[in-house]
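One protein chain is absent from this view; the other protein chains keep their places.
Moving on, here comes chain A:
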Amino acid sequence: MSTPILSTTAAYIGLETRRALRDPGFVISTIGVPVMMYLLFTNLGGQNDPAYKAVAMVGMAAYGAMGAALSLGTGVAEDKSTGWLRQLRITPMTPRRVVTGRALTGTVVVLPAIASILLAGALVNGVRMAPAHWAAVALALWLGSFPFTLLGLGNGYRLSAQTAGVVNVACNLGLAVVGGLWFPVSLFPGWLATLSSWTPTHRFAELGAALSEGRAPSATALAVLAAWAAVFGAYAAISYRRSARTV
């Protein structure tokens, strides 16, 4: 009599993933723009150092993945305003499964963003790594994007559709720039470099960069990222509970 929970959740993730990927704005901002920026930054002004091409690849893939993860939250805020979340509440899916499915959708929609930058690195910029390193980098980017999914969900459940969109874009740009995803932190003044070392984005990219060079990521990087994951997770949980009363 009971519907298999896994297949329902899988169907829900499938539905939400399709909805996200059909949004031209999503595709342009999470695949088109990062790929274009990556290719420009690494091929203009004599920036032909292979090491920089690899580091920038990881940074830009992190940027694209973060954008995809955050925009999921913008989608939640929209679904709140159109009544889709409320409609889901009168299906046999529990609200908890809906929010879980939404978070898992985040782990799917970051994949095209990550894959497209890694492909651009490998095929256009000639980045070379051992296959195991490619796999480790891809995995790190995939897992490391999850805290940003939580941040996006927190914004999406807490804020109105319009505000959530603006706040997510601001988070995306601010964290990308300060975290050093666009420009290397070595160009930053001292105070900004210090600030940068506390950002989740900087540690996210550091994770991938270390793995791309075959090094183990530092314990500090993992600790900072884990702390942010806990903060964003709590934020998402609180926002979700608060909105559950009004959705």
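The rule we apply is simple: contacts are C-beta pairs under 8 Å (C-beta built on N, C-alpha and C of every residue); 3 or more make two chains touch, one makes a residue touch a chain; residues count from 1.
In this section, contacts and distances are computed from a predicted model.
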item	value
Chain not displayed: protein name in its UniProt record ("ABC transporter ATP-binding protein", "Multisubunit sodium/proton antiporter MrpD subunit", "Beta-ketoacyl synthase-like protein" or "histidine kinase")	"ABC transporter ATP-binding protein"
Chain A, residues in touch with the chain not shown (by the definition above)	1-3, 7-8, 11-12, 15, 18-19, 22-23, 78-79, 81-84, 86-87, 89-94
